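Note that one protein chain of the assembly has been removed; the remaining protein chains are unaltered in position.
First chain written, first letter: the chains are A, B and C, and each begins at residue 1.
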Amino acid sequence: MKIVQDTIHGTIKLEEWQLEIIDTAAFQRLRRIKQLGFANLVYPGANHTRFEHSLGAMHLARKLVEDEEVVAAALLHDIGHTPFSHSGEKVIERYARRRHEDVKGIIKENFEEILDKYGIDVKKVVKKIKESPVSGDIDVDRMDYLVRDSYYTGVAYGVFDVQRLIEKMYFDGKRLVIEEGGIRAAESMLVSRFMMYSAVYYHHVCRIAKKMFEKALVWMIENDMLSIEELQKMDDYDVVALMRRSERFPKFVIQSLDRRDLFKRAVYVSLDKVGVNLKKVKPWRAEQIIAEECGIDENFVIVDIPEERSEEYGALVEMEGEVRRLDEVSKIVQTLKSLQSELLKFGVYTKKEYVDKVQKAAYDIFNIEKTRQKKLF
Amino acid sequence: MKIVQDTIHGTIKLEEWQLEIIDTAAFQRLRRIKQLGFANLVYPGANHTRFEHSLGAMHLARKLVEDEEVVAAALLHDIGHTPFSHSGEKVIERYARRRHEDVKGIIKENFEEILDKYGIDVKKVVKKIKESPVSGDIDVDRMDYLVRDSYYTGVAYGVFDVQRLIEKMYFDGKRLVIEEGGIRAAESMLVSRFMMYSAVYYHHVCRIAKKMFEKALVWMIENDMLSIEELQKMDDYDVVALMRRSERFPKFVIQSLDRRDLFKRAVYVSLDKVGVNLKKVKPWRAEQIIAEECGIDENFVIVDIPEERSEEYGALVEMEGEVRRLDEVSKIVQTLKSLQSELLKFGVYTKKEYVDKVQKAAYDIFNIEKTRQKKLF
Amino acid sequence: MKIVQDTIHGTIKLEEWQLEIIDTAAFQRLRRIKQLGFANLVYPGANHTRFEHSLGAMHLARKLVEDEEVVAAALLHDIGHTPFSHSGEKVIERYARRRHEDVKGIIKENFEEILDKYGIDVKKVVKKIKESPVSGDIDVDRMDYLVRDSYYTGVAYGVFDVQRLIEKMYFDGKRLVIEEGGIRAAESMLVSRFMMYSAVYYHHVCRIAKKMFEKALVWMIENDMLSIEELQKMDDYDVVALMRRSERFPKFVIQSLDRRDLFKRAVYVSLDKVGVNLKKVKPWRAEQIIAEECGIDENFVIVDIPEERSEEYGALVEMEGEVRRLDEVSKIVQTLKSLQSELLKFGVYTKKEYVDKVQKAAYDIFNIEKTRQKKLF
Partner (left out) sequence: MKIVQDTIHGTIKLEEWQLEIIDTAAFQRLRRIKQLGFANLVYPGANHTRFEHSLGAMHLARKLVEDEEVVAAALLHDIGHTPFSHSGEKVIERYARRRHEDVKGIIKENFEEILDKYGIDVKKVVKKIKESPVSGDIDVDRMDYLVRDSYYTGVAYGVFDVQRLIEKMYFDGKRLVIEEGGIRAAESMLVSRFMMYSAVYYHHVCRIAKKMFEKALVWMIENDMLSIEELQKMDDYDVVALMRRSERFPKFVIQSLDRRDLFKRAVYVSLDKVGVNLKKVKPWRAEQIIAEECGIDENFVIVDIPEERSEEYGALVEMEGEVRRLDEVSKIVQTLKSLQSELLKFGVYTKKEYVDKVQKAAYDIFNIEKTRQKKLF
């Protein structure tokens, strides 16, 4: 039995089979993938990685269940992440539509032998990744990353009492159920999540950096410098190296990121200020139109249409012997749900010198309400 | 210049005049008044006192203003507290209606000479206690106690970033104004306050203990064992000693508190379940009626009608050069405001053996909705 | 199963039998005995109690052993404490020589029935209080109080990694043994202890307050206001009440403590500066002599001869399959041991106005080296 020192949970014990998985090259790659992508450009401490988060999620899973398939799923739930975390997701979705299938492939290729040896069913492990308590409205993934991201950004908003929440929860074999005494802690976690989205995950500088990086990835794929298959095996170092070696747009992007000299906001408004149906807009097409209108290179325009996440706030609660949805019994949660869309902003980003003309073009094209808006946080 | 080690703010520096005030017997009394009354019956760490809170509030005031009258007001804002903090407030209000006048008297009597010596105007100090930034929706009092109460209860809900909030605020001479960059931190503080009310301040055990203690105070006043003037000079030790020396109801109460063997809830429902207008009900009259109905001593019935606090959530925010109310620009704050009343519960408490009959009587008398309620947190 | 929120260990679970013990009046008394006596006169946050410390020690014991007698011993190890903690120890020792016998009596009287009911042997419990892992060089008592005292004083010195230390220790049925990987953590704990002694436990203001209080206790015992038996059943409130009701020296002392207007140091030197054999000196006799020499009331002189504690630093370590003493394998620990006596100071305290003459008398009587000493910390 080995012990790893974790900044969030203290000491994390590793059993033999866990150690074998962690010692593979495929798992060690997670050490070199930043959990929060380019958030360190805003919060300089945010250099933590998928590696420690994966150990943390496993640690929490183990407190809730004894099922080794679930524990393994928690350990491996991020194994398919591309460099700089979420940044590559959209790109993969654009070029390959079978994200979860890929993860299945990666797990089989790298861990099936080890799991078999210890009598852990690889198929179940893959399946469990998408199920409670690894995934869901309140899950071990979120419970770990909220506190961890809060620790490394230094943003206290995200601090909630994980230990208390875990004590007041049970996994009934299918679902994670919060006991009545844990409702406040669960609400607290969802409030924290909301606050972290606003302060960190949707911080405009983080978003701009991420979108620039994504655009460079797309450029490299379309120019045959990179394939999706390669991307999924890379770590942060590989993709930075590739961009630095490149001559054109990717090189421009990596230099911008390295110097923290990023695109600026030409447009940044609430979704309800936008006069066109954004669901029908293809960002790359919109970028071309704006660029053409302004007479500039289309690489220098980014149209950022945030996805409306279907966070369901549907965690389950046991009250008076009955299991109900959290958003049914909690007004706080009902409110957070209704505020969800407020967090999202429609943005158009470009080089500093083009901000004015891109703004003008974008306001026209997207029919954005020009009256001075009453900002609503 | 002296330095005090504070658990929340690290080191707090004390200037000469502050040291002289702190060294008076009147101020030292605050060392022996628990900040959270009987909350330590639920949270065993909650033994902190008005003394350290007063230093903390002063420390925060000093970060916002240079006006010595304001700093003195922050230091002295709790000087009139009765033993076990808020527990005595209601009692005082019942027997003496001039609360703030009393504080003025205490300050003049004990600190005027010292303040004079340093050219600090005692009248202004008294006045500043009721004004921003010492009092208000977001004030140094709340900023200190929320984090402090959180630290000593071990309830993480209340943790918010005081330092960040203070950095993003300014006092314009009349009002405390939050800059745009501080809105999230302010929201976070108000969410914390809401959570702390639910987990700590309105925890039913804390409320029952407090109400029992208050009833004992009233008993002693009505039985000429105690006057309001005496009460305001006492510390926690004095009043406990008095109750232990007494023979009848106060002795029963102090023994109940000492053994943590308290009254139980016969009724505990949302205000909207109550079929009579609670604003017109005098609790002591209701207690007599219920007791009579049940054939028991009226001392063993407590009717707890919570006050609807007019927390205005009206902190001020500067956005785009304009100062506006926080609850106007923040949906989170609007929601908290609307949830305020949800926190309040109407309660009737009695000895364990009387719970059933008191419940029956109270349900009738208060016309409480009997259908199984859908609990809403 | 009930859960208590603890500031240090997070959530502490209570089993049925533990809950029954805690719910007795005898155990609840610990809620009203401050862990650090009068240390809050220096560190305003130090208001924590024997109650939470006892729960914490039990929590740690449970991590090391499954033996319920040991767990009960950890829970009850402080049950015999007199008001304001250690302050009464010396007094008891002076008047009653059978300290541990008393504890046995208290436990039998109050808890035997409960322990019996759950098949826990009360005799073994009493015995285990004096044995590892409840007592010893590194024990659950110390592990809890060092971190807890550090938390409430705000003195960071005492922070060491309890969790890591506990993970790297095992109880072999007789002794607590540290694994090789835990040596650094153990050293760290002993360094912390050393630092805490210096900053808190032996802080001169804490010592003076404690000694004044002890002298008042002795006065009350000798004037038949108080017996040892009574003292052991009292809490902080009782003894303060008694002192406030008294007319003479105890009243003077409680007023001094309440106003933080304490005796001052007339002498405060390292033990090696003292020219007489302190082991042969009876403090009360010395106080009389000094008082007579100065023509003042002997109550106003306190002679403080610190005990040389036989902290053995003899914790056990397993290295390369062999169990050895920590102070044999660790130079840090050897050093701390040799520094132990440096911490101790010989002090004579008196009223401010008598400092000069008391100093003169004491320097003569104790033959204290007058050359300007090279202070050695």
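Quick notes
In this text, a residue touches a chain if its C-beta (ideal position, glycine included) is under 8 Å from a C-beta of that chain, and two chains touch if they have at least 3 such contacts.
As the structure is a prediction and not an experimental result, all values here were calculated from the model.
Contact with the chain that does not appear here is found for just one residue of C:3, C:26, C:106 or C:191, C:191. Only one of the listed residues, B:104, B:128 or B:164, touches the absent chain: B:164. Residue A:151 is the one among A:95, A:118 or A:151 that touches the chain not shown. Touching the chain that is not shown, out of C:145, C:160 or C:366: C:160 (per the contact rule at the top). Contact residues of chain B toward the unshown chain are 3, 5, 10-11, 161, 163-164, 167. Within chain A, the residues in touch with the undisplayed chain are 4-8, 10, 23, 25, 28-29, 31-32, 34, 40-41, 43-45, 47-49, 51-52, 55, 151-155, 235-238, 240-241, 244-245, 258-261. Panel shows chain C; residues 155-157, 159-161, 164, 183-184, 187-188, 191, 194-195, 198-199, 319-320, 329-332, 335, 338-339, 342, 374-377 of it touch the chain omitted from the view.
We take it that only the chains that are shown with their structure count from here on.
In terms of the distance between Cα centroids, chain B is separated most widely from A.
With centres defined as mean CA coordinates, chain C is found 34 Å away from chain B. Between the Cα centres of chain A and chain B there is a gap of 41 Å. Multi-chain contact residues of chain C, defined as those touching 2 or more other chains: 5, 10.
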